[in-house]
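Quick one: this structure, given as structure tokens, is what I'll be asking you about.
For this depiction, one protein chain was excluded, whereas all remaining protein chains were kept in their positions.
So, subunit A:
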Amino acid sequence: MGKLFEIVNSPIAVQDVINKVIDPNAGAINTFIGTVREMTNGKKTLYLEYEAYIPMAEAQLKRIGGEIKSKWPESRTAITHRIGRLNISDVAVVICVSTPHRDAAFQASRYAIERIKEIVPIWKKEYWEDGEFWVGDQLETKSYPKGRPTGGESQ
């Protein structure tokens, strides 16, 4: 079984990520699957390329796992993010959280994907029919007004 928090270069087997959080005390496993979307604001994506600062990205994913553990102590979390070239509908990220009751599993997986978009050093390059573009943050503001991602301190 691979690491709980990992960056991979090949297709993600969703069941493998689920298996990492199986727990006899769990009553729910919530699985979030992020996929490559074709149309964004009317613009057609042909494919994407993801790049990561791999050791730091894995450390930041682990940090998110720690944050989830402190908010939902009985949870177990596993996150796998794929990098390299991805085609439309390919799976880019899989987040699995198991908890004793369903509400926490939903909340925690939502929390994880939002934090990934804030603090994990992974970059997406969009290839369109008429060009290519490194996407900044998800709001496309392309800078951090405060100089660092909110809550990204690694203490």
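Criterion: a residue touches a chain if its C-beta (ideal position, glycine included) is under 8 Å from a C-beta of that chain, and two chains touch if they have at least 3 such contacts; residues count from 1.
Just so we're on the same page, contacts and distances are computed from a predicted model.
K.L.:
Out of "Alpha/beta hydrolase", "Cysteine desulfurase", "High-affinity zinc uptake system membrane protein ZnuB" or "Molybdopterin synthase sulfur carrier subunit", flag the one the UniProt entry gives for the chain missing from this complex.
P.N.:
"Molybdopterin synthase sulfur carrier subunit"
K.L.:
Give me the subunit A residues in contact with the hidden chain, please.
P.N.:
34, 50-53, 55-57, 59, 81, 92-93, 113, 116-125, 134-138, 141-144, 147-149, 152-154
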